[in-house]
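One protein chain is absent from this view; the other protein chains keep their places.
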Amino acid sequence: MSETNLHMVILAAPLLAAFAVNLLGRLSRAWIAPLTLGALGISTLASVGILFQVLGEGTIRYTVGNWSPPFGIELVVDPLSALMLLLVSSVALVATVSALKSVQLEMEGREHLFFTLYLILIAGLVGLVLTADAFNLYVLLEITSITSYGLIAMGRGRAVLSSFNYIIMGSIGASFYLLGVGYLYILTGSLNMADIAGILPGLNAGAAVATAFAFLLVGLWIKMAFFPLHGWLSPAYSHAPTGAGVLMAPLVTKVTIYLMIRIMFSVFSPEYVFSAHPGIQTAIVWAAALGILCASALALGQRDLRKMLTYIIVAEVGYMVGGVWLANANGMTGAVLHILNDALMTLCLFLSVSAIASRTSSLSFDSLGGLYRRMPLTMAAFTIGAFSMIGVPPTCGFFSKWYLILGGVEAGHWGFVAALVISSLVNAVLFFRIIEIAFFGNIPGEPVVQEAPTEAPWSMLSPLVVTAVALIVVGLGSGRIVSGIISLTIPGGF
Amino acid sequence: MENISSVWPLAAVVISLTAAIPILLSERRPNLREGWTLLAGLGKLSIVAALLPGVMAGKRYVFTIAEVLPGVPIQLRVDAMGMFFALVASFLWIFTSLYSIGYMRTLREHDQTRYFASFAVAISATIGVAFSANLLTLYLFYEMLSLSTYPLVTHERNADSRASGRKYLTYILGTSIGLVLPAMLIVYAAAGTLDFTTGGILAGTTLSPATLALLLILFVAGFAKAGVMPFHAWLPAAMVAPTPVSSFLHGVAVVKVGVFSILRVIFDIFGPDLLRDLNYGVVLTYFVSITILSASLIALTQDNLKRRLAYSTVAQLSYMILGAGMLTAAGMTGGLLHIAMHAFGKITLFFCAGAIYVASHKKYISEMDGLGRRMPITYAAFFLGSMSIIGLPPFGGFISKWKLVVGAAEGGQMVILTVLLVSSLLNAAYFLPIVYRGFFMPPREASVAQVREAPAFCLVPLCVTALGSMALFFYPDIFLRLAHLALGE
Partner (left out) sequence: MEGILAEIVAKYNYWLYVVLMMIGFYAMIGKRNLVKKLLGMNIFQTAIILFFVSTGVKRGGGIPILDKYKVLEHGVDVAQVVNPLPHVLMLTAIVVAVSITGVALAILQRIYREYGTLEEDEILEKVGE
């Protein structure tokens, strides 16, 4: 038991605000913004507090309702989850500033419903980061998924179809995960992660443990859209309301990767994961490399800005999965750093997408012509986000890529190294195609019509600018982040 | 060598970067805007000049911007080699700025604010490359330069410049991400550092000769700004840019950043001794000799004046790498010196090409008959510049070429000696006809009669650089001393 309950504050603030928003938001729209921002602001402050607390005093363990583990549900805040808490709450806060405006533009009158789901989704993500109980994790996983389904279905046109598709895929993933938990429970009689981790090595049940591990992994891979289980992501995220996209795209896949790390190293152990089944580790890194290449190729085929970004998300998932499975400290550092960086750069790009969407009829490449003149600040931020995706120093994307490639070099896994380099090149092509269109206009040879700047509303622009600056600040600070926080998250045995 | 912690290296780099902000803000007041440009230029030169005496005395000024990777901070360090390049670049930038004002205003170009702002960022990146203390920092500024020059290359915003911009980025960004980045990681994985150290950091590592050869190829090809064939095609394509861009960026900053990076890698990452032991220097010299000869031959066939200059640049850049590849004291000094000598010569030639375009709107050499008599000052400067490039006394180009010849002779490399000789003849063959046509051929078009000299803003800078390349013959001491210091003699 720790003295403070800051982590409960982080969890409770958005959850309680969700109900308040639903009730008060019906009465007046004016309640929504202060409640949402207030709750997320409190969460963010508390996450900062808890990060310093964890760094100072070490891991915090908290038992919900004083039911002592392994029977009660335990919440654990170690350096990695503290970092994730800060990431989730701050990204959510920044995204919300923009989402408030875009939701108002897109679905006037239904805002309280949107933000109810939105806040529960955030609470679910926070819960996922905190929990140390395998079954509780399943429930929270479904809470985040159900709210996501709802948020996506609030979009126009094909959104409902994509949402249904996501429901089917998401449920398969969750069911697989649940099956894995069932196997673990049969084997160990426990659901507490630390408890299971203590019992597993003493068991002489190779096949059953392997089956449990495989189900857990595949379940999470579906949820994180690891290639080739990525089919649901692109339609879901590109048809979702822009306000939902700015929250889900940066966070949901990244939190799921965090969960994979949790399962791999808090339930199982690095020795088990990497050495019990020789060949698996290499095979998964190859799968990640292949996933990166295929997703990049798919991104090349898109003619819509948001669709393209969704495929880049799929490719980035491959970066992180591959990094974790490289089985060395550099790869792991790269993966964790990339969770952070990728969330920020995806946020930056999706925020610019929603800023652009507020001023253009569509997001297809053809309607992006001349944007540099019309929306100079938005495009400047977009450019920084793009550079970070390509991996141009000193933006943060470069540094995580550096660790990932270094891990690949150390592991002698040249396929992964090549995939990362090629994907950087493909990203360069992808983004410069857009930059070129936005710089030149559409029709080659014709002079660009000189239009007066029509920037996005300030409420969408300010979070975007903040994120773009954060990309550079985090990049320059990555040395401190790695030595101060991430080095503590590398599990023993690396 | 004494290291002094100082904030001045940072100031030298960021002064023009920060100037980009007031430049963007004073869009409506062109005179104020150009004032910022010139102010930043003078400030930059003064800071660089203020650091010069210390560097000459063997000191090094260090500033760490951020600790980003274990053992590899983003760090600036002013040493002799960096000072050498920074001095050339910041001196020439001022004259380019003056020239830009004349050129852009006379032609009433659009988007001048963006032009001057991008230029300011580009010169920051150039000085950043010069002052980089390690390969990572160099890479950072190298990329910054690539990206900030894209709007300059594509300034015209038509189909032509769009295609060229695409080519430019494909070559420059493609090679730096695809080749330099992996090479850098391999070096880091093997040596644990990327710091530029006299004598190199790869000597004691476990890398096999084959891997080292691969690394050398990755670096030489990867720094495609140096235009070593087959990665040279971006340079002629980039000539669609306005002439001040071509003259400064594609005569001095961008291309020499490429060469400078390769020289840094040869001197301070590999180390001459390691390359000498492996005998890779000779291979490198033969390799770039191909570029020297074929680019010169292609230059002969070009009718577009700027493209001819571009191919000449491709050839001249490889001289510098050739010098470094000789791995003899004289050769390496010659290679380094040629950075400065060629810069003054080539920028003059580009300035002249721009002045001719401003005055007569002519781009093709075949149309320029008789133009010399209408624009005697420009043509005289052109003549001086080409003499320096050909390498005749009393011009700066002679000194560096002489060193190269001595270096080749010392190394007993008769093939290289022949290459140098043949290439000089080719230089003469593609430059002198231009001057001859200008002065001695009768004009083909009646319009030539109305042509007058370009405005003073254009004319003064080109005279200064032309005389500068002559002055370098008589007073090469600063650069010689810096080159010697850089090579640790």
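Order of writing sets the labels: A and B. Residues in every chain begin at 1.
Methods note: contacts are C-beta pairs under 8 Å (C-beta built on N, C-alpha and C of every residue); 3 or more make two chains touch, one makes a residue touch a chain.
Computed from a predicted structure; not experimentally measured.
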Check your understanding: Which of the visible chains would the unseen chain be in contact with across the whole complex?
Key -> A
Practice item. Give the residue, chosen from A:9, A:172, A:197 or A:488, that touches the chain omitted from the document. Key: A:172
Point to revise | Given A:150, A:369 or A:408, the one touching the chain that is not displayed | key: A:150
Check your understanding: Out of A:185, A:286 or A:494, which is the one that touches the chain we can't see?
Key -> A:185
Check your understanding: Of A:9, A:37 or A:160, which residue touches the hidden chain?
Key -> A:160
Point to revise | From A:142, A:304 or A:410, residue that would touch the chain that is not displayed | key: A:142
Check your understanding: Which positions on chain A touch the chain that was left off?
Key -> 135, 138-139, 142, 145-146, 149-150, 153, 158, 160-161, 163-164, 167-168, 171-172, 174-175, 178-179, 182, 185-186, 191
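Please note the rule applied: only the chains that are shown with their structure count from here on.
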Check your understanding: Per the centroid of Cα atoms for each chain, what is the distance between chain A and chain B, given in Å?
Key -> 43
Study note, to complete from the structure: Given the complex, residues on chain A that touch chain B span 387, 390-394, 399, 402, 405-406, 409-410, 417, 421-422, 424-425, 428, 432, 436, 439-441, 444-445, 447-448, 475-480, 482-483
Practice item. Could you please specify the touching residues of chain B with respect to chain A in the complex? Key: 65-70, 73-74, 136, 139-140, 143-144, 147, 151, 154, 157-159, 162, 165-166, 169, 173-174, 177-178, 181-182, 185-186, 188-189
